[in-house]
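Just below is one structure, and these are the notes that go with it.
Part of the complex only, each chain left as placed.
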């Protein structure tokens, strides 16, 4: 009855960080990028030269939220408005539930196996870099397949 | 490969506090004023006679936020509204990300080298005193140049 779960390896995490760094350089926004496993626990992190000090914990919390809640942080941002369906969720988890765009769950074969969180740019830029990290990993996994 | 960064000295911080105290007396609002380095770490602080007890941590957090996020706290306040682009950022960093006017980054030669945070008056008054602190330092630096 014991479950078997899929989980990001540190090698996968390094590929995700590589993908984030490539996109970050391309758009000229030095980024903080965090990678978590499927439980939201930190696997890897990089603050590029020029990444914002206050974005260290924001990036970590975005990845934590996306992995743990199984949704992009943007999803919650749109619903966490007064009278919205998730109103108040942003102060939960000791304030770590982050609802700013830039956190994405990493899905493999229908299951969430990790999370990616980026911070230092606008929410759109952060999300673009997080998506590029995921696309980079998918491309590498397909090469290997 | 090691980076070389500029950072406020304690002498600079004292000049900033002096500038804040002058403006604070001028407008008749006793102020809490905090000065941080470029990473948001506290360098110097003063609570003038009559400064509000709850403003001690607000001033420190405003300086922390402005230095670390490289923006005036007002910038984030304007965007941290339901559906706004930074909605939710106010609960990040353990609740220390402050979005009330009165925190200003200190910029020298294009780089953020510290932060100034004021609290006890209205947001506009707080920001006015923080700006006066920075203007006072710039004037002193120019005298020395």
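Note that the chains take the letters A and B in the order they are written out, and that residue 1 is the start of every chain.
Rule of thumb we're sticking to: contacts are C-beta pairs under 8 Å (C-beta built on N, C-alpha and C of every residue); 3 or more make two chains touch, one makes a residue touch a chain.
Because the structure is a prediction, the values reported are computed rather than measured.
A.B. asks: Since all chains share one sequence and 2 are shown, how many copies form the whole assembly?
C.D. replies: 4
Everything below uses one rule, namely that only the chains that are shown with their structure count from here on.
A.B. asks: In whole angstrom, what separates the CA-based centres of chain A and chain B?
C.D. replies: Distance between chain centres, rounded to whole Å: 30 Å.
A.B. asks: Mind listing the chain B positions that touch chain A in their complex?
C.D. replies: Contact set of chain B toward chain A: 3, 38-40, 64-65, 67-70, 82-83, 85-89, 91-95, 97.
A.B. asks: Which bits of chain A are touching chain B when the two form their complex?
C.D. replies: 49, 52-55, 57-58, 61, 77-78, 80-82, 84, 90-91, 95, 98-100, 122-123
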